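Note that one protein chain is taken out, while the other chains of the complex remain in position.
Right, chain A next:
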Amino acid sequence: MKFIKEPIKNGKLWIVFGVLFLLSVPWYLPEGSYKPLILGIPYWGWIVLLVSLAFSATITYAIKYLWITEGDDSNYKEDE
């Protein structure tokens, strides 16, 4: 079975992951700040949540479109 596309070999994907990783921890925001609070969650919490959503979306994209082998059976209907 040969790889047509393999996630680990896609440089852009890992750059995106790297940027998201750095953004996922609020080191770039003023220590101790929490205002505005939106629905009881501090503003920086929302930023971390949005970055996490972007992470999940990128993973989904990578699995769907960057992980393709010769033997990939995604063209066939799941037989279960």
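Here is the rule we go by: a residue touches a chain if its C-beta (ideal position, glycine included) is under 8 Å from a C-beta of that chain, and two chains touch if they have at least 3 such contacts; residues count from 1.
By definition in this document, contacts and distances are computed from a predicted model.
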{"item": "Protein name as given in UniProt for the chain not displayed, \"Sodium:pantothenate symporter\", \"Succinate dehydrogenase/fumarate reductase iron-sulfur subunit\", \"Protein kinase family protein\" or \"Transketolase\"", "value": "\"Sodium:pantothenate symporter\""}
{"item": "Residues from chain A at the interface with the omitted partner, ascending", "value": "1-3, 6-8, 17, 21, 24-27, 29-34, 37, 39-42, 44-45, 48-49, 51-53, 55-56, 59-60, 62-64, 67, 69, 71-74, 76, 78, 80"}
